[in-house]
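My questions will all concern the structure given below.
With one protein chain held back, the other chains of the complex are shown just where they sit.
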Amino acid sequence: MFYREAGQFKTSYAADQALLPIRQDRIGLGLILLVAFVAVPLLASDFFIGSIMIPFLVFTLAAVGLNILTGYAGQLSLGTGAFMGVGAYACYKLTTYFPDINILFMVLLSGIFSAAVGVVFGLPSLRIKGLYLAITTLAAQFFLEWCFIRIGWLYNYNDSGAIEVPQRKLFDIAITGASASPTVRYLVIVSLVALMTLVAANVLRGRIGRSWMMIRDMDIAAELMGVRPLYAKLSAFAFSSYYCGVAGALMVFFWIGSAEAEAFDINHSLLVLFMVIIGGMGSLLGCFMGAAFIWILPIAIRAVPQMLGLDVIAATTEHVSNIIIGVLIIFFLIVEPHGLARLWQIGKEKLRTWPFPYSSN
Amino acid sequence: MQSLPSLPHYLLRNAEQYAERVAMRHKDLGIWHEWTWDEVCTQVQAYALGLKELGLQEGDKVAIIGNNRPKLYWSFAAIQSIGGVPVPMYADAVAEEMVYVLEHAGVRFAVCQDQEQVDKVVSVQEQLPLLTQILYDEPRGMRGYDESRILSIEAVQQLGLKLLERDRHQAVQWRTGIDKLETDQLCVMLYTSGTTGRPKGVMLSHRNLIVTSINANTFDNLGVDEEIIAYLPLAWVGDHVFSYGQSLTAGYCVCCPESLDTIAADRREIAPSYFFAPPRVFESLLTSITVAMEDASRLKRLMFDHFIRVARRYGEDVLNGKSLPLTARLHYALGDFMVYGPLKNRLGMSKVRVAYTAGEAIGPDIFRFYRSLGINLKQLYGQTEASVYITAQPDGQIDADTVGTPSLDVEIRIAENGEVLYRSPGVFMGYYQNDEATATTKTPDGWVLTGDAGFIDDKGHLRIIDRAKDVGKLNDGSLFPPKYIENKLKFFPAVKEVVAFGDQRDYVAAFVNIDLTSVANWAERNNIVYASYQELAGHPQVYDMIESHIEEVNQDLLAEPRVAGACIRRFLVLHKELDADDGELTRTQKVRRKFINERYQPLIDALYSDQDSQFVSTTVVFEDGRKGTIEADVRLCTVGARAPLAQAS
Amino acid sequence: MEMLHSIFVSPFIEMGAYPDFFLQVVWEGFVAGVLYSLIALGFVLIYKASGVFNFAQGIMVVFAALALVSLHGMGVPAWLAVILALGIMGLLAIGVERLVLRKLVNQHDAILLMATIGLTLVLKGVGQLLFGGEPKPMITEELGLPTGSTDWEVFDGIVIFQHIDIAATVVALLMVLALALFFSKTRIGRALRAVADDHQAALSVGISLHQIWAIVWFASGIVALVTGIMWGARSEVSFALEIIALKALAVLILGGFTSIPGAIVGGLIIGIGEKLFEVYWGALFGSGVEAWFAYVLALIFLLFRPQGLFGERIIERV
Partner (left out) sequence: MPTGKQVSVDQYSGSTADQDRSSMDLTASKPVSETSRQYTTELLSIENVSLSFGGVQAVTDISFNIMEGEVRAIIGPNGAGKTSLLNIINGFYHPQEGVINFRGKQRRRMKPYQAAASGIARTFQNVALFKGMSTLDNIMSGRSLKMHRGFLWQVIHLGPARNEEIQHRRRVEEIIDFLEIAHIRKQPVGRLPYGLQKRVELGRAMAMEPELLLLDEPMAGMNLEEKEDMSRFIIDLNSEFGTTIALIEHDMGVVMDLADRVVVLDYGKKIADGTPTEVQASQEVIDAYLGVAH
């Protein structure tokens, strides 16, 4: 209906292979970016930015990381939280050693440590598949979590056992630490997330991304087409873990401010997995949808009784949202394993073929 | 505006005036390749020089065989620019059919689209001593052919470029050559298939094409911004004028689809602004819309049907710019947002400013459907001999039954026997090497006999009623146009086929064949039980329905004084479907009148008596080839003689 | 050098020096291993019959135990509470089969795994909502389970055996025996075995796949309840158990996904191994290594014998 595509034609492969070949999509994205970069910073409250937008974006980035590994390369991982932790601790140590180097650079650098750890735990994927692999990622999860607790060096032997974020500035504006305003932190995160999503989209549509999907869809055929499983799988682990690592660093430095090992526990890993499942495996858009859904749902559930003037214990809302998310996961797996993103896709297809029920050619 | 002498002149003009504008697009290997007028001109120049190198002389005929491809269109220009004469041919013709035209035209070169066409030409080349050179566009499968006689167009262009390299002066010479072209010189030869006899080569001059093209552009205000999609056969005059003549004179862009399978998708991508399609295309599009909507959810279907009803009510008026109440306008606007806009988008007709249909009668319902959506679909009447345009409907004066007013510079006359004659600058030079046919078609003072019977209605619009030779006379001397009557009746969905009688009779009578799918549907809705086709056909309620349709047609006929005498007085519904297997129809589903006259003589006789029924026995061939007989008492019915009670039901 | 010494020499010297302590550690590990085995048993039952990798097995243990304790807390007698808890597990089995498994037939195993993760979330939410999130003591005495301990004097020292641990071992043993009998002697049991090999064969016995799934889920529900009681009696009933239960996954890697003996042996290896590792080598790494020992062991194991101890070698066809 809104997709009136008649008259949109491509005269080059570059245009045909563009990320958003449909003009209406480009306009839509433009509007979203406008809202994200202009409307939200100008209009939204600190609560909305600090408690909704920032966590949502951090989780989105982590979900992108996990989705690359699970949704695109077909390697199930239950260790996302730990990989995020590696990023966070690496960033913490880096800022300790090199306090003068720009924090943004450190955040991006810390992902590399996470990527390296990801590759190590990805090694078994060369011999084992599917469920077995999920267990090796569990090994990563518990081993790394233990490291965060037991290796005092990682948190500079703080008495609290937590890593705490120092104040850092960019162009003389505080962007981390207690005095940094939510809006500033938000702008940093939203820029990074936008940039890294673009990078992910580029990689996914190129040779490397294709090799991941080949391995996912039919690994034997992929190998016979010349894809080396070693490179394909390890690069997926590295790339995915990089994203998780950066997300972890962002989480501590730009969102919660300080963190202990529990912040990166198995529940955290599962939370990101839920975002990917509900958002849609194999879809970048799904990462945004899933993260938004899972993060905002409990907040919404909490808000509803308040609005109705009921007094409900905080724990109860958490339990209720657990149940709802669990039911939704099962529901999506049964009805639409490709999640919200596919629902959107279907809806979009409906709008494109409107008034017809399907595309006739 | 002063017109230029020849079509190649227009190419040169466009290369100068519209140098950077896109002249042509072709979807190939997944994307649309574009050529500006400047580039087209360069391509054509190299091509023309290459042809010259190969020895193509002024006046030589060159066959062009294939689907719509840029290089084939450039072939026209390249050949014409050095005084040659292109002879486009139907790509789907088999080799044996091609021989006649190739031989008759004395073709020296043949330009083929691909290996398939090359193979056809090669297979008959022994019968064509004049044919010395074959060119092809698509190189696939072309390894291992005799390269001294078979070359790719690209290779020919390379030849031209080499010639140019050796001798810079050639470019100037080429232009001088174009300047020497005479406006009344033979420009193109189009063979018309003709219903009977051998194809005839219609010779059109540059003037013919240029004047009609410019007039057509002026008539519909077509300019350099139009985009069209070229998908109709090159050999058909329509394509030659729409995609070549009008494009050159107006400077607009022609787009060639990727393949026959992708036309719909390609049309959607391009969204043409000027569009032509024969009625059957519009018909099948509507069918596919209906079929697709049947699969839609109930709610959506209800919404769709609702807005289509709204469109049928107000759409025509909106299109014609009439004043409507605000609520109606809003209602239509909502429909446009919900249905018409998206629908046009899916059909690739969002940007259509002018659409034409011609060639045969289009069902008024179909015609109005497209117009009600806001697509400016119009009818025109044309012939190869006229360089297409004889009449066309001006904007805002649209009627499903007419073909419009005479086009610019066209004069029209109706002969004594009802035949339509015209005279215009587009009138052809003559049939190639067929003076006899030329003499019978074209009078010495330039009038051309169309072979169609028609009349001009009170608004000055031409109505075509039938082939002139088929139009008969009733005993009282009034006109009897059988096809005109039959077509009117056939536009009712319940009616599949009609055979009308009346020539040298007292009144008009008709056989009616019901459309089984449509009538069976109707029967189900009305709780009519039947066991066989025969029983359904003979059902009184079916007769009532057909009778009411005939009455409607009679009303129409009465409104036109020239055919008022041809109202149907008696009819019967045939007990069996007319079938090509039984020889009643041709393989192209046309009625074989003569055969039916003989076979059903008793029924015809009964129609011209006062009998209420007539027994008939017919031999039929079943699908498995067995023969059998069908016997029936066929009921005969006099129109308007129903009991009042039956009328009320 | 010192490092190597502390890895390869001193732990063994220590073991030899205090054999009673060593035995005590082995026993502790053994009991923990029995419980791992029980959880793994629940996994294997379901995996064998339906190919579902049941991530929710851990939460089922917690859920069953909590249901039992809470029912008793509401004044239901212990024996009735056990029966009611079994009833709840039965309903759960039917519900899971109807609402989840039946709709996910022929899906990729990763999808099934994720569905059970969703199930975990639901059970956790429902459990917390109904029974509260705080840890609860197990109703050990009311169930007639022994408490107290026996000292065994050996090697100039003592090894302490908690009676509940002995009871747990015995119960586990009985459980395994019962299951073995069930599989070999009953019609349904044989059908269950058949279904693991060939779905068609099972159908020819006259039992629908749907029934079989419900039955195995119920069976592993029973196993879960027993596990929950034993575990609860040793410490307490809390949601923390859910995380510990994940170790059963490592057990499965060692034992193979479809082998009941494998589950038992694997459980014992991990139970004893992690205790020994914690006690003798843990200090080296800063203690707490129990958290990951099982997984890392499994990981190393995977690299060398991906099919597990008792699993069959997988040959891939093109």
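A few comments on the model shown:
The letters A, B and C name the chains in turn, as written, and every chain counts its residues from 1.
By definition in this document, a residue touches a chain if its C-beta (ideal position, glycine included) is under 8 Å from a C-beta of that chain, and two chains touch if they have at least 3 such contacts.
All values reported here derive from a predicted model rather than from experimental measurement.
Checked against the full complex, the one of B:Pro129, B:Gly144 or B:Pro444 touching the unshown chain is B:Gly144. Checked against the full complex, the candidates A:Asn202, A:Asn267 or A:Gln306 give a single residue touching the omitted chain, namely A:Asn202. The chain omitted from view is touched by exactly one of A:Arg216, A:Lys233, A:His268 or A:Arg352, namely A:Arg216. Hidden from this view is one chain, which touches subunit A at 12-14, 16-17, 199, 202-203, 205-211, 213-214, 216-218, 220-229, 235, 282, 361. Mapped onto subunit B, contacts with the missing chain fall at residues 28-30, 119, 122, 139-147, 152, 154-155, 258-259, 261-262, 265.
Just so we're on the same page, only the chains that are shown with their structure count from here on.
Hopping across touching chains, the smallest step count from subunit B to subunit C is 2. Each of A-B and A-C has its own count of C-beta contacts, and the greater count is at A-C. The centroid of the Cα atoms in subunit B and the matching centroid in subunit C are 78 Å apart.
Subunit A and subunit B have Cα centroids lying 58 Å from one another. Multi-chain contact residues, meaning those touching two or more other chains, do not occur anywhere in subunit C.
Interface residues of subunit B, counted against subunit A in their complex, comprise 25, 27, 30-34, 262, 264-265, 268-271, 288-289, 292-293, 295-297, 300, 303-304, 337-339, 341-346, 348-351.
Against subunit C, the residues of subunit A that register as touching in their complex are 76, 123-124, 127-128, 130-132, 134-136, 138-139, 141-143, 145-146, 149-151, 220, 266, 270, 273-274, 277, 315-316, 318-330, 333-334, 337.
Residues 53, 99-100, 103-104, 107, 109-111, 113-115, 117-126, 128-129, 133, 243, 246, 249-250, 252-253, 257, 285-289, 291-292, 295-296, 298-299, 302-303, 306, 316, 318 of subunit C are the ones touching subunit A in the complex.
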